[in-house]
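Take a look at subunit A:
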Amino acid sequence: MAEKLLELRNLKTYFFTEDGTVPAVDGVSFELKRGGSLGVVGESGCGKSVTALSIMRLIPQPPGKIVGGQILFNGEDLAKKKESEMRRIRGNEISMIFQEPMTSLNPVFTVGDQIMEAIILHQKLNKREARERAIEMLKLVGIPDPDRRVDEYPHQMSGGMRQRVMIAMALSCNPKLLIADEPTTALDVTIQAQILDLMRRLRSEVGAAIILITHDLGVVAELVDDVVVMYAGKVVEKTDVRSIYATPQHPYTEGLLESIPKLHEERERLQTIEGVVPSPYSMPSGCRFHPRCPLARDICKVEEPPLLEVEQGHWAACWKHTDFEPMKEVG
Partner candidate 1 sequence: AAQGTPKYGGIWKDALASNPPQLDPVFATDTTSAEVDYQIFETLLEYAPDGSLAPLLAESYEISNGGQTVTFKLRKGVRFHATTEGGTPTANGGREVTAQDWVWTFNYITDPEVNSPRAYFIDMVKGYAEYQSGEADHLAGVKALDDYTLQFELSYPFAPFPQVIAYNTFTVLPREDVEKWGKDDFNFHPVGTGAFKFEEWRQDDVVRLSKNENYWMKDENGNQLPYMDGIEFRVIPGGGATEWTEYQLGNIYAVNKVDDPYFPQVTQGVKTDLGNGFVRYDGPNGVFLQRPQPGTYYYGFNTEIVTDKRVRQALNYAINREAMIKLVINGRAAPAKGVLPPAIPGYNPELKGYNYDPNKAKELLAQAGYGPSNPLNLTLQYNTHPAHQRIAEALQAQLKQIGVNLTLREVEWGTHLDTTERGEVGFFRMGWVADYLDADNFLYVLLNSDNIGPEGNYSRFNNPTFDTLTKAARLSTDQAERIRLYREAEKIAVEEAPWLFIYYYTDDNLIKPFVRNYELPAFGQYSNKFRNVWLDL
Partner candidate 2 sequence: MARYALRRLLEAIPVFLGVVLVVFLLYSVVPGDPARLMAGQRGDPATIARIRADMGLDKPIPEQFADFLWSAVRFDLGRSYRNNMQVMDAILQRVPATLELVVASLLLGGLVGIVVGIISAIRQNTALDYTAMTAAVVGISAPTFWIGMLLILFFALELRWIPGTGYGSGRWVYLVLPTLTLATRPMALLARITRSSMLEAIRQDFVRTARAKGLSERVVVIKHALRNALIPVVTVLGTETAAMLGGVVVTETVFSWPGLGRLFVEALLFRDYPIIRGQVLFLATVFIAANLLVDLSYAIFDPRIRYD
């Protein structure tokens, strides 16, 4: 039953800019079950959004280009689809919520218009029916007084409300996959809680699979089953959500978890990951984390570690699992 809805195989999306090539996503693979939920975490600029946009095939081109890999959605490779075919999928089978609720809605159209647009396009409903549906969706995402609100403009709504509208819009055509790119980052804690609560509720109601992109490890913990940790365009670790917190297998993940202050724990002093995120124009050779890694050895500087299954369903890309020997596999 756990059929794959989405599978990324060695996805590579590069940006060819004046200053050089940015390997924003450089061989990312993961999979998502039908109705499953996956969190993608990582620091700013590690390629989370680019991964999501690649799936949607919304990479600005130029300068961006999917240069390799496959995006298998329902077994079909989206990377090879024609633009017209993609349009049928976007907003219909795969939809997306963006980080900035303030700017992601068009200020000159009513929220109703903007929701109806996708409904009319994909569901072939007429205007009146589409409006009904839009109101229904607004009700679903918990917007009070949806009959009135449907005719309001984005600027008349608060950030939280707008994000609800975005969610309503994304869900309006019953997508099979919902990609949420930092849906709560721009929101206040109490509003964030509302939205997370809403998403949790909708997940069970709508049944869409979810990819949740965030840099907030707390949000991931609350909402998804599986987690992918990215660093500098690469997946460094992936596993289920419990294991990632309990037994992180990559020094980066470990460092990350240790460096954030936590509400339910008291620490004398925070751990730090020294150094900075590498420049995308000059990625370190070998393991991209090696300049900041406390465990780094010579091999890390030259050989890129493969993503190894270090435990059942727990993958990590670090030489430490091979005792820093390139060829040694672990069970």
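A quick word on the picks: all candidates are chains of the complex that A comes from, given by their letters.
In this text, a contact is a pair of C-beta atoms (placed from the backbone, for glycine too) under 8 Å apart; a residue touches a chain by one contact, two chains touch by 3 or more; residues count from 1.
Predicted model only: the values in this text are computed from it and were never measured.
Which option touches subunit A in the complex, given 1 or 2? Just the number is fine.
2
Can you list the subunit A residues touching candidate 2 in their complex?
56, 58, 86-92, 95-96, 98, 100, 103-110, 114, 117-118, 121-122, 153, 155-156, 166, 169
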